[in-house]
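The complex appears here without one of its protein chains, the remainder shown in place.
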Amino acid sequence: MDKTLPSPADAVAGIADGATVMVGGFGGSGAPIELIHALIDRFLATGSPGNLTVINNNAGNGQVGIAALIAQGMVGKIICSYPRSTNSRAFIEKYQAGEIALELVPQGTLAERIRAAGAGIPAFFTPTAYGTELAEGKQIQEFEGRPYVMERWLKADVALIKAELGDRMGNLTYRMTARNFAPIMAMAAAHTIAQVSRLVAPGEIDPEAVITPGIFVDALVEVAEPAQEEALNRAEVHYP
Amino acid sequence: MDKTLPSPADAVAGIADGATVMVGGFGGSGAPIELIHALIDRFLATGSPGNLTVINNNAGNGQVGIAALIAQGMVGKIICSYPRSTNSRAFIEKYQAGEIALELVPQGTLAERIRAAGAGIPAFFTPTAYGTELAEGKQIQEFEGRPYVMERWLKADVALIKAELGDRMGNLTYRMTARNFAPIMAMAAAHTIAQVSRLVAPGEIDPEAVITPGIFVDALVEVAEPAQEEALNRAEVHYP
Amino acid sequence: MTQEPTEKLSNVQIAWRAAQDIADGAYVNLGIGFPEMVARFQPEGRAAVFHSENGILGFGKAPSEGQEDWDLINAGKKAVTLNPGAAFFHHADSFAMVRGGHLDVAILGAYEVAQTGDLANWSTGPTGVPAVGGAMDLVHGAKRVAVITEHVTKKGQPKLVERCSLPLTGVGCVTRVYTSLAVVDIEEGRFVLREKLPAISFDDLQSLTGATLHCPGPVADLIVPEL
Partner (left out) sequence: MTQEPTEKLSNVQIAWRAAQDIADGAYVNLGIGFPEMVARFQPEGRAAVFHSENGILGFGKAPSEGQEDWDLINAGKKAVTLNPGAAFFHHADSFAMVRGGHLDVAILGAYEVAQTGDLANWSTGPTGVPAVGGAMDLVHGAKRVAVITEHVTKKGQPKLVERCSLPLTGVGCVTRVYTSLAVVDIEEGRFVLREKLPAISFDDLQSLTGATLHCPGPVADLIVPEL
């Protein structure tokens, strides 16, 4: 079994127009910059994929990664908890121009909906957002005298994630808070693509230390010394 | 912060009559034998705690651990997926005599109900058991054309678990398949007691390698060279 | 009822046949007992990754006697070893793999399989101590749920039936049945015969089956080596 691919370009080659794409990362940590930029390269060369639905905690920062994807007009909809950041101009401009749709989801509900998709749970009840406008139109049910909101699983066609170590069977570890949404997105997407900072042989990752077992990963590509979104933005890098 | 206690006896001293107790372990691996036996010692000395509801995958094996707890008449009810084992005579005798109640739960539903309790999810939908007698009386709802069964969270007053490394803040690692239900039971119980094979200083467990963060653990006790249920049963040990 | 023919596949031979349909790299869960034998017969050049409910992906052969570590067991509580690239996880994550549809194949035993794909394999009725384990989860999780079984019971009763008489494990979940006499797919609520032992006639096979066997396509010979 060998899930490795030679380059980010190969890894993202199959992502279709209109696809729902989960992208790992929270703030500047964990964003799979090279995979996202490979997707932009493909779009610039071929005009595809467009009209993507992107699922991430944020809506991009600065002018790299998801922000660059949005700036290119590749994103039709964002599902996130916090689209308003220090520099989320790319999103805000499109949003205010009515060129991008937004589904705002509380962060814990976003995480749990993604996890539910990966775990085969089509719906669950949460206290979060009860009585607020984010629960409008949703089924409410009481348990033990307390009201809860029914939330649905959130699936994706593709997940793009960044990991630290990976083996060709797809087992992954992460680096500190770069872990964030990646393990659950890997579970929830039909096709999970991981960029790993170092590819190792199966068995080199201690079975106790595997965070994402290979069953959740479909393709991986080594990107040694990957870019760090926060560092790029502090250097005011634009992509492309 | 120091959650360590000097002995298993101290750790289980507060468990009340009628308590619901989750017990880690699957088959012969992961059972917190010393904690369970401390509970039996207390019962033999004081007549308490009795009428316990025990949540475990199985219903005890041989004449140690949960089987010994049952044989002492300390258990009023078992919630488990698989009470029929090679040597589950202690349970079977009480069950057939009508002296112990059984709630049979599919294994994945049992795990998810426990996890839901730990995660603040009072109910969720699963395809498991739909159309079977184990779904009788439960709410059914269709999602995307497929029927699902609503299941409720499963909480406990106490969890007794066995871990490998632990620090005084309660961070835990496990040993191979002894992990099984322990991490989710630690989340689901109001009071989680862990026996650890080795107590280490905070910081000695790599933050990336912590499986159960200390927030889920209330008390821990070092039991160096703990007994292994399978090994005890192969040696036909009786407790007490 | 026709008597079962003396020529039939042994359990290991049924397991061998089932193993031939497992692709290289497939993620597979094998039920406790008889289905566990399937792991022994992976075709040359193919390596499946075996999942165990109690939190392992990538376990390997049984250790030699005396080498067991009882903290490294499978769902059947048997000692196992690890293959390179194995991983441990807790029970909720393990059943997320199952329920979430991440397994390619689950192979289970059966008391009865109905032409609708319903399976009964956990309870023989109201007497005795009930035990379900992970079977009800597995039938709703894997992309393909296969059953391996004798074609008839020890008393000669069909195990492939119109409607299960025993308590169900799952509804409409089984897609293929490997028996001691045949390979039968379940498609659109009916049994479709794919392979049968050359020594048994279609009519005899039908008479040992509790529901109509359909043959919309060719029926191949079920040929299994001596094992």
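The chains carry the letters A, B and C, assigned in the order they are written, with residues numbered from 1 in each.
Quick note on the criterion: contacts are C-beta pairs under 8 Å (C-beta built on N, C-alpha and C of every residue); 3 or more make two chains touch, one makes a residue touch a chain.
Keep in mind that this is a model prediction, so the values were computed, not measured.
Interchain touches from the omitted chain, evaluated on the whole complex, reach A, B.
Interface note: of B:Gly18, B:Gly73 or B:Gly203, the residue touching the hidden chain in the full complex is B:Gly203. The residue touching the chain not shown here, chosen from A:Ile55, A:Ala111, A:Leu165 or A:Val221, is A:Ala111. Only one of A:Phe26, A:Phe43, A:Trp153 or A:Tyr239 touches the chain withheld from this view, namely A:Phe26.
For the chain missing from the display, the contacting residue among A:Leu44, A:Ala101, A:Met176 or A:Ala201 is A:Met176, taking the whole complex into account.
Along subunit B, the points of touch with the absent chain fall at residues 1, 115, 117-121, 167, 169, 171, 187, 201-203, 205, 207-208, 210, 213-216. Considering the complete assembly, subunit A touches the hidden chain via residues 26-30, 57, 81-86, 88, 91-92, 95-96, 102, 104-112, 114-115, 126-134, 174-184, 211, 228-231.
Just so we're on the same page, only the chains that are shown with their structure count from here on.
Of all residues in subunit A, those touching 2 or more other chains are 119-121, 207-208, listed in ascending order.
Contacts with at least two other chains are made by residues 56, 88-89, 92, 95, 98-99, 140-141 of subunit C.
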